[in-house]
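Removed: one protein chain of the complex. Kept in place: all other protein chains.
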Amino acid sequence: MSSAPQLVAVLALCAIWLAIGVAGLAALHRFHLVARVLFPAGGAVALAIVAAALPSVWGAPQSVVLPLGLPGLPFHFRLDGLSALFLLVLGGTSAGVSLFSAGYFRQSEGTAPGLLCLQYHVFLAAMALVLLADDAYAFMVMWETMALASFFLVISNHRIAEIRRAGYLYLLIAHIGALGILLCFGVLQANTGDYSFANMRAQHLSPFWASAAFLLALAGFGAKAGLVPLHVWLPEAHPAAPSPVSALMSGVMLKTAVYGFLRVAYDLLPVQFWWWGVLVLALGLASAVFGVVFAAVQSDMKRLLAWSSIENIGLIFAGIGLSILFAAYKMPAVAALALTAALYHVASHAFFKSLLFVATGAVLHATSQRSLGKLGGLLRVMPWVGWASLLGVLASAGLPPLGGFVSEWLLLQSFLFTPGLPNSFLNMLVPAVAAVIALVAALAGYTMVKFYGVIFLGQHREEKLAAARDAGSWERLGMAWLVAGCVVLGLFPAQFLDILAPVTQLLVGASLADASGGSNWLLVPVSVERASYGPLFFFAGVAASFGLAYFLVRRLYHGRLRRAAPWDCGFPWLTARMQDSAEGFGQPVRQIFEPLYRMRRELPTAFDARPRYAVEVGDHFWHWLYLPLARLVESAARAIGALQQGRIAIYLLYSFATLMALLLWVTR
Amino acid sequence: MSVLGLASQVLEIFAALALAPLLAGWVGQCRAWLQNRSGPGLLQPYRVLHKLFNKDSVLATHASPLFRTAPYVIFGCMTLACGIVPTLSTDLPLSPAADAIALVGLFALARVFAALAAMDVGTAFGSLGARREMLIGFLAEPALLMVFFTAALISDSTSLTTIVRTLSAREIGIQPSLALAAVALVMVALAENARVPVDNPATHLELTMVHEALILEYSGRHLALLEWAAALKLFAYACIGIALFAPWGVAHGQAPAALVFALPVLVAKLAAAGFLLALLETVSAKMRIFRVPEFLGMAFLLAVIAMLVKILLGAGPQ
Amino acid sequence: MSTLFFLLGLPLAGTVALALNGHRRFAPELNIAFSSGTFLAAAALTARVVAAGPLYAMEREFHIDALNVFLVALTAFVALTTAIFSRPYMRVKLEHGRMTPKRLRLYHSMYQLFSFTMLLALTTNNMGFLWVAMEAATLATVLLVSVYRTAASLEAAWKYFILCGVGIAQALFGTVLLYMAAERAGAGADGALLWTHLDAIKTSLDPRIMALAFAFLFVGYGTKVGLVPVHNWLPDAHAEGPTPVSAVLSGLLLNVALYAVLRCKVLTDGALGPGLAGQMMMAFGLLSVVVAAFFLSRQRDVKRMFAYSSIEHMGLATFAFGVGGPIATFAGLLHMTVHSLIKSALFFAVGHAAQHAGTQVMSEIRGLVRVNPTVGWGMMLGALAILGMPPFGVFASEFLILTTTMREQPWATPFLLVALGVAFAAVFKRVQPMVFGETELKPLPHPPALIPVFLHLGLGLMLGLYIPPYLEGWYREAARMVAG
Partner (left out) sequence: MTGLTQQLIDLFAALLLLLAFAMLAQRRILSLIHLYTLQGAVLVAAAAVMGYATRQPHLYVSAGVTLALKVFLIPSLLHRVINRLNVRWDLEMLINVPTTLIAGIVLVIFAFYLAAPIAGLAASIARGTLGIALACILLSFMMMITRSKAVPQVIGFLAMENGLFFAATAATYGMPMVVELGIALDVLVGILILGVFMFQIREQFDSLDIRHLEKLKDD
């Protein structure tokens, strides 16, 4: 045991999480205990996990076997660089979210606080254990426990039918995805009956079986991550969940799917084929475009963020796809670059999306409004939440010098290496692909401006918003932690790359550290000549000219300021309703990308006495894939249901026919 | 980081700060000439700036601190942008901090702040301007990036200094990919700098304005900063065009003489670029805002084609 | 032998005692007492077998080995918990007037008789007695199913009787053929139907006769397992009988019938070599899984739905045995165990829920977790467990079955995937609103019996995370026997 100190520590910390959950169950209705003691304790445990996992990024893999599980298949746990990296993301994000939750959950909302505490901490522990699992059974158990715990969290306000529906869809797709993963492990174990990952690594699969395993993994983990076309649950489940839970689901749980996919694609499968990479790249890009285009037209703030998560997951998978492509062509250095981009985005998305989700939670509590059409001007009444979200929004829009930009930068850099691929078809494909990435990044900016502008800027769209209260101190603390994460990831990429280097070394056999030449302040993927990015200098440059300008203007001229009503163009009734609405802001995108939506519009004519305007944006996948599928199942069920039509003579006939068939079979 | 490098960096930034309003004035003057008007004179932008700085700043009653911060942020971004495009020298200490992609990000950052500030007051115009600005932005930004990528593929680098160094070492000649990219860049520049045919900087007609709607609520020193920033942006775009398509005359390495020589060359090139811009603006008509996506889509397409052509033909100095 | 004597004697004595006293006030307690006695005997027997290995009794007429000993323990256990559950359940029914003291007497007596027949079927070594016990079990359960004497319950019981009667008649013919094959292989008349004896000479049994015999036996016992397309009695009987009966039907009877099929499969495999029996079991198992999954999505009655779920799970277990090999067989045995535990727990929860709502129609049961959180959570967790959500044991067995199938019989995995997906969608869609959401249900007059529910769920949970070594030993031994 002593040979695996960090792993044992992390396992023990998971056990503490579980214990906190059970304590919550014991203190079912003692709200203050649960909120003020247990949730912060959970946050502390998260920090401890960060501390325990950090050294093992560089250390040798550690493993532990617990006497649980199936006979002959005890739970194996293993902590290597990849696990440690994702544990860092988990611990780092959930520390902030737990702190936020301490102030967030209210007494009289849906599920009892103690039960929420149990589900929340089981969710966290299950995610951590997914990252540690080193055999298929432990992995699947933790994986499904994670899905189950998050499902219960999603429906914690289960009296609303819509939320139940969302939870149902979520768990259904999660379960089907899990079956896919399970079958993938079935392939990987190669009929040896040994489900440990160690054995799977040792197997040499034929190309057919390897591809089968890969496709199953892609489908299974893709369903969890929200890749198109398995994304439909995501925009339903995230808004339904309480905000800290949405934050965890979007920030961390989706990343466990990324983790699982990397684990299978790079660690358990011995080889990669180039078309795998193309497939993943295509799916990732489709998700990115689809996600951002839908995010731009949402009018529910959490739903907008959920679609944006699909977009970001798409970018992550695009990076992974690219790295598989490079790895298949034996270009480890570039594969490491693309993989670094993906992993970096994993971390930065975890922080900024959690931040934005908890911010929406604070807004939701202050205003009890989720619809963008009824918010506005909150920056003035909720400055803490407002300024924290501004940073989240900037990071999410992929703007320098914050975390989101670094990963996009790395991703675009790796695209520039595709002309080196020994496949002319792929060479042709890639510019188009890079253009799509650029478009997605720009649209993300559009979406985030809409998100922030409509919620926090302008005038209050409803009277009562003026009375909204800013977040409490626990919530501020949580948000501040997450903001710090975004900023640190944005300003100190070279330092974070030190953590990523052993991981990419592990997966593709190369890392960016080989190339950067040891520069601590510049991000250098290959050489300074080729490309570099120094966010600190960058930030210093902007800040310096900002400061100089401010100083000089004050010094040379004056600082006089007058307040007056905004200019009303001579039209005396300037009301809040004249501001651009969320729908209005989405209109250009809706128009440009019209074929991607399934729109139902209700437009007024010039003569309507009571003009009404409505637009409903639907998902083609839902209409052309899921509904037909549901109908197919329904009609199949109807057809099969006719078998059971109540007449005993018919039933006897079935028996008779079965007997005849079997007799024919055996005498054949 | 050499002393000379530092000097050229500082020189470049100050040249930009000083010359940007002049370029704006020059363009305005050329337009006036082309339209048979006498024009306000080259120095008009300086006078406007001075006037605005002297005026009181009037803020809407419920404008938030964001509204007051934004002009400084935008101004800072544009200054930095001018600092990292190699116009006078390729030996710039700031260059490793930001490459072409970061430059695009920098423009995006400024744009996002402008749009947010416009939404802050909560009038119909502000949000309308913000929306249109972001619309133009999300279409122009990828196109600009693709233009850079074309150059980056030619020079195997996204570092602007390396690009300029590579391209200026080339012999003069038409490269199809660069030609296409140049057209795309011009289209993007027109859109991004609120020029005809996308926007009209001289109008306050509600239905058509974009940039003016965005800064409608600003006055006094804030407006001055924004105007200056707009001039800097135009300057930066002009310099990008020059750096990518006419990079000759920029100082390389430790050569003070070349640096001294580079400044007049730059002025000359800028003058040509400004005249070209005025010409373009004069011969084209303002298009409906609904047509802008098509216009920018075309720019995007051209830039992508430029990249494809580069890969297909395998052109470029190897 | 005394433990075996008690094991079989106690329920038989209970039958008689409750036939006389089953209507009295203390009858439920008496029922529990006899069941606990049986359970203790089963536990003692288990301990003996664990300690000393297989044992015979009564001139080899009875035989306890690895395959049946865990089923004996399971049967006695589920019978006991169901008896505990039925106490408050039947009290409510009595107050509602659906049960009369007379019927209660019949119910209690037949309950004991049913557990006797189950245990007899499991412990007997004689294939003829196996048949007799199965038939007797049919008779006892027919009376149990029809105990409410409503039109629907009579219809269900009638169908049950006729279909299972006819089915099991085929099994008798199969048994005759088996006997014939045994005689031909040189078994003396005395030992010719003893399974251990047949097992010893199985390689010399005539393959042609054995193939035919297995066809008949499979149809016969398969009817009782509830394999599609001979399953039609099962949903009716589960839905219309009292809930404790549904619990034991799903929890015990189906298992015992599958056990009978397994015994026959071992002999057939011996005679024909592996192949035929396995293919048959795979085909019918898969058919059951798929068809039942689609049926699930059309149900309105909660017990009927879970009855179809039983078909699905028995199909899955049958399929696993058909796939064969040590892992799949192990998984099949595990699946039988956990299905029996979880499904009976579900029926307990469902029983209480239906009494809350006064109906079995699912659209009228709403928001259980608000009236009675423990019943609500019991039902939710039970449903999730039966749908194969970890860390419950059903997941463990499905994990093993699916992963093995993926490599051994990859053609079957798409079907399984579709079926499990459809089943999940169907069941969960209906269970969720029953448990969560707003409600107008009223609290129950008597406190529900929750110990059985959570005891079963707890055991199901344990089997998903930790299988005790002795249990594992049995499973392995049994799997070795079945898979050969």
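For reference, chains read A, B and C in written order, and residue numbers begin at 1 within each chain.
Please note the rule applied: a contact is a pair of C-beta atoms (placed from the backbone, for glycine too) under 8 Å apart; a residue touches a chain by one contact, two chains touch by 3 or more.
Just so it is clear, the model here is predicted, and its values are computed rather than measured.
Visitor: With touch as defined up top, name the shown chains that contact the chain not shown.
Guide: Contacts of the omitted chain with visible chains: A, C.
Visitor: Of A:A51, A:I160 or A:I648, which one is in contact with the hidden chain?
Guide: From the options A:A51, A:I160 or A:I648, the contact with the absent chain belongs to A:I648.
Visitor: From the list C:L212, C:V375, C:L400 or C:L465, pick the residue that touches the absent chain.
Guide: The one listed residue touching the chain not shown is C:L212.
Visitor: Check each of C:A17, C:L177 or C:L249 against the chain that is not shown and name the one that touches it.
Guide: Missing-chain contact among the listed residues: C:L177.
Visitor: Pick out the residues on chain C that sit against the missing chain.
Guide: 126, 128-129, 131-132, 135-136, 139, 142-143, 146, 149-152, 154-159, 161-162, 165-166, 169, 172-173, 175-177, 179-181, 183-184, 189-190, 192-193, 206, 208-209, 212, 235-236, 239-240, 295, 298-299
Visitor: Quickly run down the residues of chain A that touch the omitted chain.
Guide: These residues touch the chain not displayed: 641-649, 652-653, 655-656, 659-660, 663, 667.
Operating definition for what follows: only the chains that are shown with their structure count from here on.
Visitor: Taking the touch definition from the header, please name the shape of the chain graph: line, ring, star, complete or other.
Guide: Graph shape here is a line: each chain touches the next, no loop.
Visitor: Most central chain by CA mean?
Guide: Nearest to the common C-alpha centre lies chain A.
Visitor: What is the chain whose Cα centroid lies farthest from the Cα centroid of chain B?
Guide: C
Visitor: In whole angstrom, how far does the Cα centroid of chain A sit from the Cα centroid of chain C?
Guide: That pair's centroid distance is 43 Å.
Visitor: Taking each chain's centre as its mean C-alpha position, how far apart are chain A and chain B in Å?
Guide: Each chain reduced to its C-alpha mean, chain A and chain B end up 35 Å apart.
Visitor: So how far apart, in whole Å, are chain B and chain C when each is placed at the average of its C-alpha atoms?
Guide: That pair's centroid distance is 78 Å.
Visitor: Chain A touches which residues of chain B in the complex?
Guide: Per the touch definition, chain B meets chain A at residues 53-54, 56-64, 66, 72-73, 75-77, 79-80, 83, 94, 96-99, 101-102, 105-106, 108-109, 111-112, 115-116, 119-128, 130-132, 134-135, 137-139, 141-142, 145-146, 149, 152-153, 156-159, 162, 206, 216-217, 220-221, 225, 290, 293, 300, 303-304, 307-308, 311-312.
Visitor: Tell me, which parts of chain A touch chain B in their complex?
Guide: Those in contact with chain B are residues 376-377, 379-380, 386, 390, 394, 397-400, 405, 408-409, 412-413, 416, 419, 427-428, 431-432, 434-435, 438-439, 441-443, 445-446, 448-450, 452-454, 457-459, 522, 528-538, 541-546, 549-550, 553, 556-558, 560-569, 574, 576, 578-580, 584-585, 587-589, 591-592.
Visitor: Which positions of chain C touch chain A when the two form their complex?
Guide: Within the complex, chain C contacts chain A at residues 158-159, 162-163, 166-167, 170, 211-212, 214-216, 218-219, 223, 229-230, 232-233, 235, 276, 280, 291, 294-295, 297-298, 326-327, 367, 369, 384, 387-391, 395-396, 399-400, 402-408, 413, 417, 420-422, 424-425, 428-429, 432-433, 436-438, 464-467, 469, 472, 475-476.
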